[in-house]
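Omission of a single protein chain aside, the complex is shown with its protein chains in their original locations.
In this document, chain identifiers A, B, C, D and E correspond to the written order of the chains, with residue numbering beginning at 1 in each.
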Amino acid sequence: MTETVVRKRIEILADTPLARRVTDVIDQVGISGWTVLPVQSGSGRDGQWREERVTGADKSLILSIASEEKAAALVDALAPILTSHGLLLTMWNVEVIRGERF
Amino acid sequence: MTETVVRKRIEILADTPLARRVTDVIDQVGISGWTVLPVQSGSGRDGQWREERVTGADKSLILSIASEEKAAALVDALAPILTSHGLLLTMWNVEVIRGERF
Amino acid sequence: MTETVVRKRIEILADTPLARRVTDVIDQVGISGWTVLPVQSGSGRDGQWREERVTGADKSLILSIASEEKAAALVDALAPILTSHGLLLTMWNVEVIRGERF
Amino acid sequence: MDTATLQTFTSPVVLFFILGLFAAFVRSDLAIPEALAKGMSLYLMAAIGLKGGVAVAESGVDSTIGSVLLLGVAASFLLPLTAFAILKTLGRLDRTNAGAVAAHYGSVSVVTYVTAVEILELSGMPPAGYMVAVLAAMETPAILSGLLLARGIGGRTSNEQSDMMREVFLNASVVLLLGSFAIGMVAGPSGFAEVSPFFAAGFKGVLCLFLLDMGLIAARRIMSARTLTWRLGLIALALPLVNGMIGVFAGSAIGLEVGSAAAFGVLCASASYIAVPAAMRLALPEADPGIYLTMSLSITFPFNILVNIGLITATAVALAGPIGISP
Amino acid sequence: MDTATLQTFTSPVVLFFILGLFAAFVRSDLAIPEALAKGMSLYLMAAIGLKGGVAVAESGVDSTIGSVLLLGVAASFLLPLTAFAILKTLGRLDRTNAGAVAAHYGSVSVVTYVTAVEILELSGMPPAGYMVAVLAAMETPAILSGLLLARGIGGRTSNEQSDMMREVFLNASVVLLLGSFAIGMVAGPSGFAEVSPFFAAGFKGVLCLFLLDMGLIAARRIMSARTLTWRLGLIALALPLVNGMIGVFAGSAIGLEVGSAAAFGVLCASASYIAVPAAMRLALPEADPGIYLTMSLSITFPFNILVNIGLITATAVALAGPIGISP
Partner (left out) sequence: MDTATLQTFTSPVVLFFILGLFAAFVRSDLAIPEALAKGMSLYLMAAIGLKGGVAVAESGVDSTIGSVLLLGVAASFLLPLTAFAILKTLGRLDRTNAGAVAAHYGSVSVVTYVTAVEILELSGMPPAGYMVAVLAAMETPAILSGLLLARGIGGRTSNEQSDMMREVFLNASVVLLLGSFAIGMVAGPSGFAEVSPFFAAGFKGVLCLFLLDMGLIAARRIMSARTLTWRLGLIALALPLVNGMIGVFAGSAIGLEVGSAAAFGVLCASASYIAVPAAMRLALPEADPGIYLTMSLSITFPFNILVNIGLITATAVALAGPIGISP
């Protein structure tokens, strides 16, 4: 049985032009890394959108694994811009191997 | 400490041509939104596939955040077509900020 | 109320050229399937990267749903190459419908 | 036939298709990015549409255009009937799958048509420009026909119904083909001259790369096919043979010149793998794409490209008699 | 005017744009992969930059180039002022949104410019090569101006400030346009000859497919627009009309020949939907893209392509007097 530890997984949906602002905050709170996935389309209160790379109207999904404290720090750091920047944040517990990295 | 609430995150893997059928159901049960991610390849009982956009043989991953009740309603609404449409559905609890949106 | 059962969801981030090695292991431990998502960019201890398909320096996210035992077998099988191959593995519980498939 | 067969196997277009098949069979990791493959298929449709429209603007409308359009619609609607019967009996498919497969064989493959046109032009027998309109007209009746066969009239909610109708009549290929055809007619030869370096000169090269990709996809699909029986494999060879002959005879009968008759034969012989699979996924999600895509894309398509275009051309030439053979 | 208007509606370039609008309005699923659309927009910028640079290398620098560059920068910086006033009062937008929208109308649309050049060339009135430099110069002053209007001086951390400045002065379009312009000047006509089959001969064809995509995007966006009022819709028609007239008069006044004066009018009339939206997303994330993108892309852009280029050209011709009309 390989040993696992519990960490937080945070996923943030952001407009692609704003993704760097989010990853900068992740770096600032001292989390060891992040990964960005492409997104194709969506729908919310503002209606539907489709990826429109030409006009920059596309979104990205940023995922990051962190310890509970760092995750909390990240949430606190992002909370003020969450509404103004239209971010969507979800967070949950995951098991990871080699947990000392995070 | 920013306050968070618990919501369900539902992810559904569907053939791209059928994705709209899934998102229509999400809209119908009154969930506030959804987001579609691209998928590249996979393997299941029917063998392996790779994204083949030309023939429409590609898949999409639809994710949606909803309250427990709405998530249950979505699952009930999708259950009948799950097998016939070859959908794969997973669901788990996540913490979200500004939970009143969902 | 549609009935759901609890399974493990395992997600593994790997360099695209190494993804097949991971999916081979998934097949070997007897898990019924897997799905690969594209990844765009990231940052870790080795610095930032962006998808560079020309040089093969891009990553993929492999997700797989499995029973608790098979998930443990997968983790055990991947543990030895996790560091050498630079894999990132997270795992958590999800509810699924038609759980007998997994 | 000699000419056409020879043209087939020294044409870079066909050779790239063979390279794709080969690369997939030896399990090379060669792959064309899907965004690009999709883009190339849109380019090919726009180009063929434009070219057809310009040809019609130039030559005016042939007296036979009305009859060949009608013939095309009829073929698209009726060819699925025999296919359905064969697939249910000899092929042992259930009703749903038989209907889905039948729809593919009534409809047409743009790339098969385009490849045939290349080969016919090299052999000095270019089909008429309006055949592009016939191509577009034949895309959809087969879908309706296949659906009727699969589940009779009735069923579905009106919401699904309208989704389906949109998919059938306004699917990307039909809109792009007919739209470009109309643009070609409005712009005419002088308007087309501006864009011809892109749409005409570049055409065969793009077709090479696209067929390379189709070769890869066709071979990979058949190598991982799990639900295909040998019975279905044989049917996927027999249907294009029979439909092609029906088409070339009917085309000659209504008085098409040899190139157009051959092209019409190829349209009947070809099976859709772009528009129809998408429609079937929506309308008959229970049908198995592992059956209909593998048959149309991995067996019928290569058979048409490598063998059947040559046979059909030879038949058209033979039917036209000694006078029909022009260099 | 007649000539230009006629050219507009028989040009495949414009017809493909109309096809895109049509396909989206009837809810066809036609779509160009975004990676390809992005690639085409980069191609168009590189090609137009190169062509401009080569033209300048060939013809040398006209005496008016200094004044027209200055005029362009001034227009880009000042046109947002009136736009802002109108958007706040008649348009009832708040300061942030009014500033964001105003920036779009001061800046320019590369594709509108390129389409105008095609139409002007067909009408025998090609603008001077250095107008590409004017195009590049007009991209960014409007961004600064719009930001100042939206939130005055001050605010932001220096980190955000430097992000923003990079976005403004080193955004992809500016770097690619000016870089290709410089390459065109260095390589000159002989160097350009090597690459002209790709960058010159293929140009209009790529523009066709790109405008097909822009038509799809523009129409889909307006169909799902939720935050656009009819007041804003009208302003999105009025601003290009007024700015276009200002531009063509100012251009004629400083002595530009008729093609360049028309081109300058088109630059003033056009609204950015590539560089400025990206900058606004970063600098004014609170502003609503549903307003600024819908106005610039879904209303102003089609209006310019279909109507306003013709009007501006006619005005430029009229201003140039009877001598200015050459076939």
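The rule is simple: a contact is a pair of C-beta atoms (placed from the backbone, for glycine too) under 8 Å apart; a residue touches a chain by one contact, two chains touch by 3 or more.
Worth saying up front: this structure is predicted, and the values here are computed from it rather than measured.
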item: In the full complex, displayed partners of the excluded chain; value: C, D, E
item: Residue, one of E:65, E:85, E:148 or E:175, that touches the chain absent here; value: E:175
item: Of E:21, E:46 or E:131, the residue in touch with the unshown chain; value: E:46
item: Sole residue of D:28, D:89, D:162 or D:190 that reaches the chain not shown, by the stated touch rule; value: D:28
item: Where the unshown chain meets chain D, residue by residue; value: 10-13, 15-16, 19, 22-23, 26-36, 118, 122, 197, 201-206, 208-209, 212
item: Where the unshown chain meets chain C, residue by residue; value: 15, 17-18, 20-21, 24, 46-58, 81, 84-86
item: Absent-chain interface as seen on chain E, which is shown; value: 33-36, 38-39, 42-43, 46, 50, 166-167, 170-172, 175-176, 179-180, 182-183, 186-188, 191-192, 194-195, 197-199, 201-202
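Here, only the chains that are shown with their structure count from here on.
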item: Identity of the chain that, by mean CA position, is farthest from chain C; value: E
item: Interchain centroid distance [CA atoms averaged], chain A/chain D, Å; value: 45
item: Where chain D touches two or more other chains, by residue; value: 33-35, 38
item: Multi-chain contact residues (two or more partners), chain A; value: 37-38, 92
item: Chains grouped in pairs wherever the two touch, ordered by label; value: A-B, A-C, A-E, B-C, B-D, D-E
